[in-house]
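The structure appears below as structure tokens.
Removed from the display is one protein chain of the complex; every other protein chain stays in position.
In order of appearance the chains are A, B and C, and numbering begins at 1 in each one.
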Amino acid sequence: MAAIGKRVWAIAEGWIPQGDGFTDRALASHETACIVNAGESDAHIDLTIFFADREPVHYALTVPARRTRHVRFDDLTDPPVPRGTDYASLFVSDEPVVVQHTRLDSRKAEIALMTTLAYSQD
Amino acid sequence: MAAIGKRVWAIAEGWIPQGDGFTDRALASHETACIVNAGESDAHIDLTIFFADREPVHYALTVPARRTRHVRFDDLTDPPVPRGTDYASLFVSDEPVVVQHTRLDSRKAEIALMTTLAYSQD
Amino acid sequence: MAAIGKRVWAIAEGWIPQGDGFTDRALASHETACIVNAGESDAHIDLTIFFADREPVHYALTVPARRTRHVRFDDLTDPPVPRGTDYASLFVSDEPVVVQHTRLDSRKAEIALMTTLAYSQD
Partner (left out) sequence: MAAIGKRVWAIAEGWIPQGDGFTDRALASHETACIVNAGESDAHIDLTIFFADREPVHYALTVPARRTRHVRFDDLTDPPVPRGTDYASLFVSDEPVVVQHTRLDSRKAEIALMTTLAYSQD
């Protein structure tokens, strides 16, 4: 079977809500890039974050072979991704992967969710 | 007309909320893989579930010709899919199908929903 | 410029919630297939609804040139689409269009929303 996925993925939406209705990590407002590597080699990914009014920044991620990694943008630290700020993200991997974007918003007492497959190309 | 769909589908997001606001099965927190087989032959699907920290597991699914099947991940039993755990899923079918992923989260007193077309390739 | 869209679209998810928190039509639980025809010819669409346990049914839709039509599944009448029932849908058009699927769920006092681009092919 062919390798699963593509090497280039982009998420045009990006915005981490300011404020949480809950202190539980799983209920605090966050955005996630879910990545699955169905292949037999570890995937090394260059993640670029784009902003509306400043130059992009880069991060390095690894997703081991036969594993999924759900990366929370609020876990990125060098530099941190600001809350309440428009951004977008680009993933360039050395192995084929699949990327999906999810937001949980708990600014109010209840939560709201959204998700989408990211855009991909070779 | 050409057959509808593709044979390989992947969902990078996967996480079944722990806790339900309701006991009604339709309102309990769950994730679903909705599959439609628009063709004239039954589709036999190998489903692989990937995790962050352990080897993948496999399940066998059948979607009859001219039918849809909405598979709840919390209905998989051998082994069960753990709640509150990051996972991802891969569907490899012997017939073309279309796959969409949906989560209903009812941890709080109201529900939240999200859905996306899965990633596909031949 | 090339024509916008494709002629074959599928939505694997389909389920109209039973019960509404509101009597306002815009807040009652529903699912919609949003279709846009950016071209200069009317699009005639054969819509097939698939079920889990019975044969598919067909409907005829028209989307005029340079217009969008947001079709609520609960507005289909011959036959009506049952609530609380798994279904899926297939759109075969004589002109290129773009199709997106949305659900509003108002079973509880607040609403939940989800949407996705449908699957397309030529």
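By our rule, a contact is a pair of C-beta atoms (placed from the backbone, for glycine too) under 8 Å apart; a residue touches a chain by one contact, two chains touch by 3 or more.
Computed from a predicted structure; not experimentally measured.
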**OP:** For the chain that's not shown, point to the residue among A:8, A:26, A:61 or A:76 touching it.
**Re:** A:8
**OP:** Just the residue numbers, please: which parts of chain A touch the chain that's not shown?
**Re:** 8, 10-15, 17-18, 48, 50-53, 55-56, 84, 86-88, 90, 92, 101, 103, 105, 107-110, 112-119, 121-122
Original post:
So that we can see where the missing chain sits, which residues of chain C does it touch?
Top reply: 1-2, 4-5, 26-27, 32, 34-36, 38, 66-70, 97-100, 102, 104, 109-117, 120
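By definition in this document, only the chains that are shown with their structure count from here on.
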Original post:
At what distance in angstrom does the C-alpha mean of chain C lie from that of chain A?
Top reply: 29
Original post:
chain A to chain B: how many Å between their CA centres?
Top reply: 21
Original post:
Which chain B residues reach two or more other chains?
Top reply: 109-110, 112-117
